[in-house]
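Shown here: the complex without one of its protein chains, the others still in place.
Let's look at chain A:
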């Protein structure tokens, strides 16, 4: 096997608060090749902080330590801010949860995509504009020219999220981190956005880290799944083998969802075992 694109070893994220130290991520290790990796967990499990730490986006007063954190041979922990800036948005990019909060409200969508492109590629404005329009078309906007000139508040949630994906993919990154990219969207729109994301990832041979709370969605979308609980990876498994999950937490998470297929009541509830957090 070729060298993995991203290597994470014993990643820890700590927050020094007035009330003491909170460890949000406690020793996460994984390797990522050209694949789709899902990270699943409930709120507070540290899944989003894992994604953010890779990009160096841990908010203060957070502190990141790791045995090893390398991207394509570059050590992300010791790299200069300048190197990090060229990586962020250039070779690694991130799609956030809610397009309402993560797009700039006072810039048109087209301008934002151009800005993202010109920050990483030497290109004339005309070139950048063509690239932005092509990207909007790639995310299946029906009228790219019109969407280009719109402000974020003028588009729907699904369109906003597609614009965000367009912006993140315009630089042809090697790794895309998607943090709950579809949680703010309606189910049917969700599928559409996922389908677009899936096509683009396959087409460009990107690696994808998909962070989500939705076990069912992740297992149907990704190749491999990490299940996190209280800042640790409790189980790692092939998405297609999710049904044979060993850990009680993974099993509990799957069973407590109501399904259309069978009618179980009362629903099994999750009995949290303190030993899971050890």
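Assorted remarks:
The rule we apply is simple: a contact is a pair of C-beta atoms (placed from the backbone, for glycine too) under 8 Å apart; a residue touches a chain by one contact, two chains touch by 3 or more; residues count from 1.
In this text, contacts and distances are computed from a predicted model.
Per its UniProt record, the hidden chain corresponds to "Glutathione import ATP-binding protein GsiA" from the list "Succinate dehydrogenase hydrophobic membrane anchor subunit", "Glutathione import ATP-binding protein GsiA", "Acyl carrier protein" or "Formate hydrogenlyase subunit 4". By the touch definition given at the top, chain A reaches the unshown chain through residues 42-43, 157, 186-192, 194-195, 198, 213, 215-217, 219-221, 252-253, 256-261, 263, 265-270.
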